[in-house]
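Apart from one protein chain that is not included, each protein chain of the complex appears where it belongs.
And now, chain A:
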Amino acid sequence: MAQTRKFFRTYQGLIISGVMVVGVVIGVFLGLIPTVQKIITLRSESSVLVGEDELLRAKAATLDDSDEATFKQYLAELAVAVPADKSLTSVFSTIDGLGVLTGVSLSNFTLTKPGALATQSAIRLSNEEKQVGSSLLPFSLTVEGSYAQIHNFLATVNRVRRFFRVRYFDIAFSADETVSAKLGMDAFYALLPTALGSAEQAIEALSPDDQDIIRKVAELPILSEMVSTQSAGQAPLSPTTTSRDDPFAP
């Protein structure tokens, strides 16, 4: 005991200084280093938050600057060109309208792949459909008229606000200057997006290119509206979903 006391007396200053040094070291390990780590974490969190807030601010500004009524109008115009479903009525009426507009007579309208009339959400897109970015409703029809009328039909079919494309055609010329053309065509349709992303997901405002496309589409005539006014007295196109290979076809 006396020896211990003597030891403490002898090394008193050294022990106090040593305890202080040890205390500082412990303080560094238990206090400073965790604080530095916490500061680094907070700093990285802050920089992430700054980025997120910037994105959210831009998104909120984009949404604030836009007009809902204008958006509804744009979407309505675009959805006429490429509807959300097959919209067979608009296919028939637009083709009818094309016939009225170009003066050709239409017959043998056949839906090559009618499929389900209801929602297409469960149906997978084919490679070709993936390539064009939308679903395709193939059909064929026979068009009769003069060569100029057929030419006009082929020109106008790409300039109506229900998008079609001519996949193939076969024109036969007869002696009486009547031209008959069998056309294989596709009508475009695509589902509207059904889910919104999270609030943090970036959103792009409409670019000048988008506006240009919308303007171009809006300028195209809606022939389905013309049919009712112009084709009074003319028998409308009667669609059939049969083909020549169909044994039950008349």
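Convention: a contact is a pair of C-beta atoms (placed from the backbone, for glycine too) under 8 Å apart; a residue touches a chain by one contact, two chains touch by 3 or more; residues count from 1.
Criterion: contacts and distances are computed from a predicted model.
**Student:** Refer to UniProt and select, among "Fimbrial assembly protein", "NADH-quinone oxidoreductase subunit N", "DNA polymerase IV" or "ABC transporter permease", the name of the complex member that is left out.
**Tutor:** Not shown, but named in UniProt as "Fimbrial assembly protein".
**Student:** So one chain is hidden, and I want to know which residue out of A:T35, A:T89 or A:S126 touches that hidden chain in the complete assembly.
**Tutor:** Reading the full complex, the residue touching the unseen chain is A:T35.
**Student:** Using the document's contact rule, name the residues of chain A that touch the chain not shown here.
**Tutor:** Residues 6, 9-14, 16-18, 20-21, 23-25, 27-28, 31-32, 35-36, 38-39, 42-43, 45-46, 49-50, 52-53, 56-57, 59-60, 62-64, 66, 68, 71-72, 74-75, 78-79, 81-82, 131-134, 147, 151, 154-155, 158, 163-173, 175, 177, 179, 184, 188, 190, 192-193, 196-197, 199-200, 203-206, 209-210, 213-214, 216-217 of chain A touch the chain absent from view.
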